[in-house]
Structures are given as structure tokens and as C-alpha cells.
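Note that one protein chain of the assembly has been removed; the remaining protein chains are unaltered in position.
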Amino acid sequence: MPETNYNPEMAFFVDMQRCIGCHACEMACAECETNGQESMIHVNYVNRAVSTQTTVQVCMHCEDPTCANVCPADAIHQDDFGVVHTANTSRCIGCSNCVLACPFGVPKKEEQAELMMKCNMCYDRTSVGKKPMCATVCPSQALFYGTVKEIEEMRPDSVPVNSFKFGNQEVKTKVNVMMPKGTHTLIVE
Amino acid sequence: MAKLPASVDKIIDKYGPHKAYPPQSGFEGSHEPDKLVKTHCCYCGMQCGIQLKVKDNKIAGFEPWMEFPFNEGRLCPKGVQRYMQNNHPDRLMDPIQRVEGAGFEPISWEQAMSKTVSEIKRIQAKYGNDAFAMLSGVSLTNEKSYMIGKFARVALKTANLDYNGRLCMVSAGGGNKKAFGLDRASNSWADLKHAEVILVAGANISETFPTLTHYIWQARDKGAKLIVVDPRVIPLARTADIHLPVKPGGDSALFGAILKIMVDNDWIDHDFINNHTSGFEEAIEAVKDYDLEWAEETTGIPRQQILAAATLWGKAKTSFLLHARGIEHHSKGVENVLSCINIVLASGRIGKPYCGYGTITGQGNGQGGREHGHKCDQLPGNRDITNPEHRKYIAEVWGIDEKDMPGKGLTAYEQIEAIHRGEIKGMISICFNPLVSLPNNNFVREALEKLEFYICIDTFLSETARHADIVMAGSLHEEEDGTVTTAEGRVVRINEAVSPPGNTRRDGQILMEIADRLGVGDKFNYPTSEDIFNELRVASKGGTADYFGITYKKIVDNMGIFWPCPSEDHPGTPRLWEDRKFKTPDGKAHFNPVSYRPPAERTDEEYPILLTTGRVVSQYLSGTSTRRIGKLVDQYPEPLLEIHPKLAFQYGIKDRDMIKVITRRGEGEFPAQIVETIREDTVFIPYHWGGKQSANQLTIGTLDPVSKIPEFKVCACQLIVTGKKSTQKLTDTAYQSYS
């Protein structure tokens, strides 16, 4: 990676219950220059028939990314800051292994382009000390980018959790989800 | 004038709405723009700060403006896509005139101007000055709003000027003037963050003012309780502490019942009521019979919930009450507002830190635009056009004889009725799309068809503009300097980022030239927008909305100034009433007795279902601009009929079935979206679309007697299953129902 001003003090925090499903993040994501008008963030209704609950999903940047492990083309690279980058365009063969294996449902396959693309935490912005587009515009701050100290002050009854349990598998991530105080792991059954 | 000059399809083919998308790898120059221009979003009363990227006099994208204190970079999807209205292929690049059978053809400015002026003169000579009316809008800056007020009275010399704020917050304005003698949210949003209880009534904040959500969530982080009053479980209500699913039209009954509970439990501030208010006895007398049983029956809300909400509200130490169109768009809109103000005044929680009340103004300049003479009964500084002293002062500022100043004119919807009666024969409109936004729009269309001459100033050919004889190609928000006043009363600066392209002109320039050709050019000599503002400052001086102490420089230095600001050394007033000096004649805040009245149209056997209307997050008002922005359209491409599964089951309706909705005024077909998030007796349709997709074909034109706001939010309808399915491609973002 080139010269960078990426600030390792800054972290990403998600709280899906604050999400109002407005899609501002999705529109803003397309303005991030690393993904050229393709939006990488996911906003979807959980089930509109019963609720307006929406969920918002950025790449969680796993410590040991399943996507990179299952990639047959060595196309997914994790940098020294733990940012898991989008597929290397020259290597990706568009097989969708990562799309289907990611426990968070993050990577997107651009079918025609035979290419997987995913969130790289707005590397063009974070590497020069700016906040990612999605977390900058998010009007409900369901997406927040800042220091642990900041979030602890703002939301004292919540705690950042970066451990998830999917079935028997524990997954640790760089991105945090805000949970009630005392929680250590978000268990997804 | 008459029918459309060509078929709708032919007009749409040429002038849109067409969806525009950014190029695959962004606009040229977005990586290295020539400049970043600090300005504001054009789409709602929040007026979020934003920086536009400019390359070669074109908008190439945006960059969040992190320093602007209200939104600190935060934006909603409309704000993010706001820059896409520039460079739009549908943009009118020349003045055009109607050509029978063919549509429209470009003409020169000289032709457009001379024809316009000769028609104005002809109509006024033949039918009188008031036969030529003007309709305007409050997405315009303060400068333009002020100039239009003056333009109508001084250049057109007509009494009939009104604006689309008439569909917005006039009920709130009417209520606030009665209760406080002044029309502005009493607090800045900063007070919201620390309030203990927040009551939101008829305000779909998460969709219509998304960036305000952060303030409410911050308050909840600090432990605030949230009460949401809405017939639907809007996104804000999903996690609310109490959601009161009020039956459309039941608002004043709910607040009356809450007032009664407060009084019965002595959850009221006697000191404040005794010393600083009047009319308390009459107000409680009006609600003395509003017990829980009656309230449950009238509002459709379970009594325990009403009691729980009243208890939270009654016992709170600090609180903030917010309302918007949900309670204001009623034939008793002012009463609904007053019933809210009554429970605020009874609590005594106003004019103190973290204690607040306010309407959330919908339009970009809904606040400023309603203060400076844009309304049929108003003069700058929120003065009264029927008050001789006010008239005298403004006549002096304008340099005219007070006797020449027209009196009070007709409100927007009354103008439409007057056209039908043959009293209004010609019209000029700017920034208003009544064919989409007024109720009962078949009636509106017939009115437009009766006009002898109609001239429209706009940037796109809106549904209404299609009926014009001449459309003058005006300017976009980012093409003219000015100021706007946000919903919290903060005056902010709009910067010209690019100059009007091609043969288009700034709106101000267009109005000045017409004025000049009508022989009053000397009264409209403004080299810059700042010159208009400086005249506005003087005109507003001494009025309730006093801008005299605000200057462009001061606005920029302070990132906005809250009015009233009577002198240049005054810092502005973020929080009103700390001095307890209300602007009413007796200096007290007024309780107003509110007896519940049912809506104008009630359900019956023929029309058994309640219909209510509203907005979606990806669209703004009549959609003239946002229905042309591809990504916003794709997010929610067509109006859906929200219906509860129980009601749907009764009719055998399945998801995405086309349902014909019929009212006494019209009918339309909409795809069903079956959701548990709406009352069982009510259906909902968003109103941003025109033509056959318009919800306002169905709504009722009954007006509030005081504010003259139409009753958009409740009427009676019937549903017919057509047997057809929606053909619109299913977009995940609008549906995602799995049942």
C-alpha cells in the first residue's frame, strides 16, 4: 500500500437499532472513489411485512477473514492495519466463494464484470485521515467512526463488541457492534 | 391555459422526469475540483450544511461539511444526491412557450418578457389588478421570498399572492401566533439532546427530517423517553418507549385527554400558569369530559397507552414537544397545534434549558419564507397586511403610497377556487407545483385549464408548468446567493456555487426585469442579493421576525444567527421566552380552549376506510427535482398503498396487487404493500407523484378556518381489487417483505 495517514486510533462502530433505513450511507458509499459509483454498504429491511426494522452492514474486517481464506485466487488482501481490501481486480475470477462464505453477507459479486467488490472502509478517505463516507453522513449515527473514548462518552450504557458467534464459529472483527453493557459476544443463532 | 399543448407522453419524452445517474466513475473533476463551496442542502427545513464540488462551473459532487454545527457532515439520501439536480438533462435551458399540438418551443428572453408583460397588462386592464394572481414557494431564499412579496404588491399590484407554505406549516404558524404572538420553534435543536421526555406528534422525522434523528437518539442515549404519535409505526417509532397509533383526525382529542390527566393529577406548573399565561381555565373547561374511555374511543389508542404517555409527559422535569404536518394538515390543524401548546404551557416547560417546543418546518426555507411578506395576509417581519401601522411602515420602506398597497388576498387553495369562479384570469408562479401538491388535484387541473394566461418560472418542466403559456428558465438553489432560515430559526448563508448555465437566468434577475417592464424598475434595483437582504433587514426591523441585526458577514462568522436579532451587536436568540415576555398583546402565553371536532369527511358504508398521506425518505415534496434523480427514484420508485394484513385479508388483497382507491373526488390505482406497521382502519399513500400516481387526486380540499391549510391527512375512501398485479420491477429497497 502507498504512503498513508491511516489513524489506527480510529475505529468503526455500528448499531443497527439506530438505523432508520434512509439509505444515505448507500448513496454516499457510491461517492467513495475506491468503488467508482458502486455502493458497497448494504441496507435492507429485515422483514417489511412486520416491521420497519432495517439493518445496515459494512464490512466487519475480520481478524481472520473467511472471505480471504476461501478465495481461490488470493485476491483478498488484509493490510497491516487490519483493513480487508476489496478483491484485487487482476486476480479475482468472480467465483463468489467469498460472497457465500462471508458470515456477515458483505461481499458483492458484480456479475457482468466477473468481479467481487466489497467495502474497504473508504480507504481513499481513511488513509488520508478522513472519516468513511457512510459514517460521515449517517443521520442516525448507526454508523460511527471515531475513537473508543468518544463512543464510550457518548453511549455510556453500551459497549463495543467485536466478537460474534455463528453456530460453533467465533469470529473476531475490527469493526465493532454496540451492545448492551456486559455483552461480550453477539450470538447469532 | 386550456388543455396540455401536446400529449403527456410527448411532453414527458422531451422534458422528463427522466432519471439521471452519475457517470460510472463519477463526474469529471470530482477528484480534483476547482473549489469547494460551502452551502446548504435544498431539500428540507433542516438545511444541513454541505460543500459542493465545482469543476468548470459545474457541480461535480459533494464533500461533507464537518464544521457546520447542526449536522456536522451528516446528510440524508436526498442531501447526498442533492448535487445531481445540477447538470440534469431535463433542465430547461431557454424560456419556452406553448405551441398548440406540438408542445413547447424555445423563445428569446425578449419574446418571453414582452409577451408576459403585455398579458399581465391586458388582463389587469380588463378584469382588475387582483385578477392576476401569484403563487410562490418557500424553497426560495429569504431574499427571493421578500422580493416576491414586494413584487406582487408593488409591481403586479395584486392582493392575490400566496405560497406553498400554505400546504406546509401555516397551522403551526397560526397556532403559535395565537399562543405566543410569534411564529418560530421556541428552541434550537441543541435543547433536544438533553430533554428528559420527547414527544413527537405527526412528524415522520426519520424520513422527512432524517438528520434530526441524531439529536433524538442522543437524548435517548442520555436516558430520554420517546413518545411518538403516528397512525403508522414509522422508523422513529419502532424502538420508541411509547407509540400512540392515533386514528387520523384524533390528535386534538388525544392532547385534550392528556391535558385533563395532567390537571387531574396536578402535574402542572401553577407558578408558570398563574404568572405567565392566560386562558387556562377556559382550556381545561373545554377538556373536562375527555376521560380515558372517551379518548380511547375517539383516538383509537388503548387507554393504558394514553395514560402511560400522559404520565411520562406530566412528571417530566425537562421535555421537548415536536410536531409537523401529521397534526397540521387538518381542517382543524390550528386546533391540533393549540392542543399541543396547551400541554406544553400546562407543564411550564418552555423558555428554559432543555425545555422546548416547536413545529418542524418542512420546506427548505419554510421558516424564513413565511416571515417576509410571501403570504396573502402578511408583510415583512411577519407583519400584518391589514394592520395600518404595519402597512405604513412597509410602504415607507418600499417607497410607495400606503393607499397603493393591496390588502389581504386569497390563500393558495382559495385562488384555485377563485379561478373556477372566474375571478382570477391570469397567474404567475414560481417554485410551486400545485398540480401535485394541492388536494383534489383534478379540480386544480381544471382551474389551470381556465386561466387566460399562465406564466411559470422554474428549472424543470413540472406537472404544473406543462399547463403554462410561457415557462421562464430560472435558477437552481446553487445558482444564486442568499440566505435561508432553518426550522430552528437559524439564518444561514446560501452561496452561489455555479452561475446559471446557458440561456437560463437567476430568478431574482427575471423578477427584476418584469418589474422594470411594468414600470417600477426603480423599486427593484438590487445589484446583489446582499442588497435585497439589507432592505429586508430594515423591512423586518421592529416586526416579530426581526432580522435587523443580521448581516451576511455575521452569518458566515457564526455559522448562522438565530432571529430575533434586533441590532448588530445582538448575538441572536437560539432559545425563546427565557425572559417570559411573550409577544402577545398582554405579554402572556395564551392557552386556547380546544374542543374536539371530527375531520371534515368521516367514514361511512360507501367509503369505509380512512386514507392518510405523507412522504418517503427518498423524495422531496412534489418531486420536481427528486423524481429526476435516478438513485432516489430507484429507492422507492412508485407510490405504494400501505395496508394492514387484517384489512387486506378482508378484501382478499395480496402483496403488490393493484388496488383502486376511490374517494368522492377521484380515484387512482396503487400497488398494495401489506404491512403490520399501520392501523387496521387506515391506508397510507405517499404524495410525491403526479398524474395517475397522484395521491392528491383523492385528498379533500376542506380548509382549516384559520390557517386555510387543506385536510391532506384524513379522508374516507373505498378499495377495489382490480385483479392486476404491479408491473413495476420489484426493488429490494422498497419491499423486502417475507411473510
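All chains are identified by letter, namely A and B, in their written order; residue positions are counted from 1 within each chain.
In the analysis below, a contact is a pair of C-beta atoms (placed from the backbone, for glycine too) under 8 Å apart; a residue touches a chain by one contact, two chains touch by 3 or more.
Please note the rule applied: contacts and distances are computed from a predicted model.
Colleague: Can you tell which of "Cytochrome c oxidase subunit I", "MBL fold metallo-hydrolase", "Acyl carrier protein" or "MFS transporter" UniProt lists for the chain that's not drawn?
Modeller: Missing chain, per its UniProt entry: "MFS transporter".
Colleague: Out of B:72, B:94, B:221 or B:530, which touches the unshown chain?
Modeller: Only one of B:72, B:94, B:221 or B:530 touches the chain omitted from view, namely B:221.
Colleague: Can you work out which residue in B:87, B:129 or B:239 touches the chain that's missing from view?
Modeller: B:239
Colleague: For subunit B, which residues touch the unseen chain?
Modeller: Per the touch rule, subunit B residues meeting the hidden chain are 24-25, 31, 217, 220-223, 239, 732, 738.
Colleague: Even though one chain is hidden, which residues of subunit A still touch it in the full complex?
Modeller: 1-2, 16-18, 32-36, 42, 44, 46-47, 53-55, 57, 66, 69-74, 85, 89-91, 93-97, 99-107, 110, 112-115, 120, 123-124, 127-128, 155-158, 164, 166-169, 177, 179-181, 183, 186-189
By our rule, only the chains that are shown with their structure count from here on.
Colleague: Averaging over Cα atoms per chain, report the distance between subunit A and subunit B in Å.
Modeller: Comparing mean C-alpha positions, subunit B is 36 Å from subunit A.
Colleague: For the complex, which residues does subunit A have touching subunit B?
Modeller: Contacts found on subunit A: 17-18, 20-24, 26-28, 30-31, 33, 36-37, 43-54, 131, 133, 136-141, 154-157.
Colleague: Residue numbers of subunit B touching subunit A in their complex, please.
Modeller: That would be residues 21-26, 30-31, 61-62, 64, 66, 71, 73-77, 79-81, 206-207, 210-214, 217-218, 221, 233-236, 238-239, 617-618, 631, 635, 645, 655, 673-677, 732-733, 735-739 of subunit B.
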